[in-house]
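A selection of the complex's chains, in situ.
Chain nomenclature is as follows: A, B and C, assigned in order of appearance, with residue numbering initiated at 1 for each chain independently.
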Amino acid sequence: MPAAAGAAFVVVPLLALGLRVDWSRFGELLGSPSSLAALTLSLQTSAVATLACLVLGVPMALVLARRRFPGRQVVRSLALLPLVLPPVVGGIALLYTFGRRGLLGQTLDVLGVPVAFTSVAVVLAQTFVALPFLVVSLEGTLRSVGQRYEAVAATLGAPPSTVLCRVTLPLVLPGLLSGAVLSFARALGEFGATITFAGSLQGVTRTLPLEIYLRQVDDPDAAMALSLVLVAVAIGITVATARLGERAHR
Amino acid sequence: MTLACAATLAARGFDIDLEVGEGERVAVLGQNGSGKSTLLGVLAGTLRPDAGRASLDGRVLFDLGPGRRLWLPPHRRGIALLAQDPLLFPHLTVLDNVAFAPRVGGAPRADARARAERWLEEVEVLPLAGRRPHELSGGEAQRVALARALAAEPALLLLDEPMAAVDVAVAPMLRRVLRRVLAGRTTMIVTHDLLDALLLSDRLVVMEEGRVAESGPTEETLRHPRAGFTARLAGLNLIRGTRDGGGVVGRDGVRIDGTTGDAPALRDGDPAAAAFAPAEVSIYLSPPTGSPRNHLPVTITEVEPHGELVRVRGDDHHGHSIAADVTPVSVAELDLYPGRDVTFVVKAATVTIYPA
Amino acid sequence: SGPAATRAAGGTTVTVFAAASLKATFTRLGRAFEASHPGTAVVFNFAGSQALAEQITQGAPADAFASANEASMATVAGAGLAAGRARPFATNTLTIAVPPDNPAAVATFADLARPGLKLVVCAPAVPCGAATLTLEEATGVTLAPVSEEQAVTDVLAKVRAGEADAGLVYATDVIAAGDSVRGIAFPESSRAVNRNVIVALSGGPQSGLGQEFVDLVRSAEGQQVLADAGFGTAT
């Protein structure tokens, strides 16, 4: 019962949204160059951001789950911070870091790697907000899987790197996949940090959520329709990944 | 020696000091909770002692104490541990579980699989090669885990009750396999079974409350147990010599017939030993004519109560002291006393002959 | 001591939905309104004009609506929720915002078209962007912004951080932002004037008080407060 109530709580608003969409205009809306550009950009940057989350987040989760060191709790909650930070503030923080006058931005600029107002900035913003999702869900799985199999592998002669690739990661694959999906979803929906840090230029930094927001001002119907596209993409990807995960494990 | 280990682990009341020679096979016996698994864990590197030092083949495994913090990680020790819980990797097939160590060791995939198949064949579960661990029965899983540990071909092999979950019909086969593969390989095997200790080890370590209560050559120790735990189980009669026809001929000429039972095939002239429990020995005042093949004239040296029974020790004039457990009624009826000459009779069917 | 507390005490409450850019001025006017209407509390809902319009058409209990542009007001009026005709009460003109040190040495509107200059503007869909577009057409200067932002705050944030060399925002925003940015007024700005409009809402629980608040905003007192903040007078 409460499970159904929970599901309804999520589904009914989506339904309400669907009911308001002018489906006859749907194709036209989707086909518009600005929508297509936004969708493509969103998919690309989210994919890259997810990859970045994996590269940065898997080691973080491993360290948090497997090592005991003083201040581990503080490090963990720091890793969670982008979750609480209002995205706009997150964007400002990124601006202060990677922006032209930011902590690292000056160095980057000197190196000839301008970040702001490029797609790289979008990826950075998305990675910043999506990283905690990967870290948290993977760390939880690592903890509950435990270290007994890793110990067995070590006594069979496997050095840590081999244990990681052949035992730990395959064992936590479901958690890794669901973490990646969460990150991807969060990156796909990212709005506040992107607009603050990366700006909004069609084809370069204007992702689908930004496009939706803009449209809402002048064409609310279009915004609703595009939201549903976002929803559909997200459903498609999560279902596909879940299938993959189920197949990988038994 | 090959392996030397001294270690303490206060949380488990564990404190041992142990040496094992090159190629020696050690059986570890002891009550539940006496620290057998802890010892294996410390050696394998899955458990870190509070202090101590161990070395294997000259390499230091760990050296912990005030100012010393050397700790060789498990994968660099060349020590494989088959734990009480099989812990097969759930994401790999049976074959890939066994091929794990060869693969890690650098063998090409096909090679590793071929080796894994050989080991699965050895423990007679090759038909299960394609299964996932959750599709195995308890005993099957234990056998696969054994194959996996063997496939690692480690410098030191640690086996924690490898036969516990294995059925009676399979046990002899596994014992044979272990005997063959452990030959000349430094091994430590935890067991609750005397026969395993006898067949699979050169040396016995008996643990009691985290300490080594007794340690020595297996036969010797089983024959003259000092620790309380061993004494309750053992006191076996053992005669060493060479294989000859249906029995063993001792260096001094004494001959004992028996059956080889589970043990691997032996040829005449091979070094062998015969073992039989004191309860199997009958005492006659004069040699009877009957089916029992082994008649040993002895002089009684000792008559002592032993539980419900009485243990009678006799000297066979070749320097062997042989024990017989008989009922108090027999002792009274036959009037057994130290100094009396009698015949100890043992059925060949109850004597186990094994390679020495 | 906030409006919520007053409401809890059982007095009347008038609810005003106002564009976020009006927060400072309307908060002051609200206090003045409460002073002249003892027992009445003014509660504000500050958000983007379009979001507010959406909320009102979805039945939000508002007594007055102050929009930063006429388009959002049209949504509300179209839904038949306005009590009377919406009246302009303030205007906004664009100004150039640059970081305090003005690194690109921007001085005129035409400077904004300099190649290599990092300019951020509002997207055409939002009022300040629409005004920018109007200016471009009127002056014949073609701008090549590196970003078309969704809101004035986003433009300001980038200028303040030095990320952008210049941005086009409303004069009021530059004043509100204090020392963190410098405003450079330019004469062409009068070619694109944005009107803020206000109306009392017919569906609100205190529609009458809403009208009184509208009147306050359009009174001399209200106009003075707005002028102090840099708004132009509506005619």
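Convention: a contact is a pair of C-beta atoms (placed from the backbone, for glycine too) under 8 Å apart; a residue touches a chain by one contact, two chains touch by 3 or more.
Everything numeric in this text was worked out from a predicted model, so none of it was measured.
Protein chain copy numbers for the full complex, given in the shown labels, come to A x2, B x2, C x1.
In this section, only the chains that are shown with their structure count from here on.
The greatest centre-to-centre distance from subunit B, using averaged C-alpha positions, is reached by C. Relative to the whole-protein C-alpha centroid, the nearest chain centroid is that of A.
Centre to centre, using the average C-alpha position, subunit B and subunit C are separated by 89 Å. Each chain gets one centre point, the mean of its Cα atoms, and the points for subunit A and subunit B are 57 Å apart. Across the assembly, subunit A contributes no residue that touches 2 or more other chains.
Residues of subunit B in contact with at least two other chains: none. Touching subunit A in their complex are the following residues of subunit C: 48, 50, 54, 71, 118, 120, 123, 125-126, 145-150, 154, 157-158, 161-163.
Of all the residues in subunit A, the ones that touch subunit B in their complex are 148-149, 151-160, 162-163, 166-167, 170-171, 173, 249-250.
Of all residues in subunit B, only 44-46, 73-81, 83, 85, 87, 89-92, 100-101, 103-105, 132, 134, 148-149, 152, 154 touch subunit A in the complex they form.
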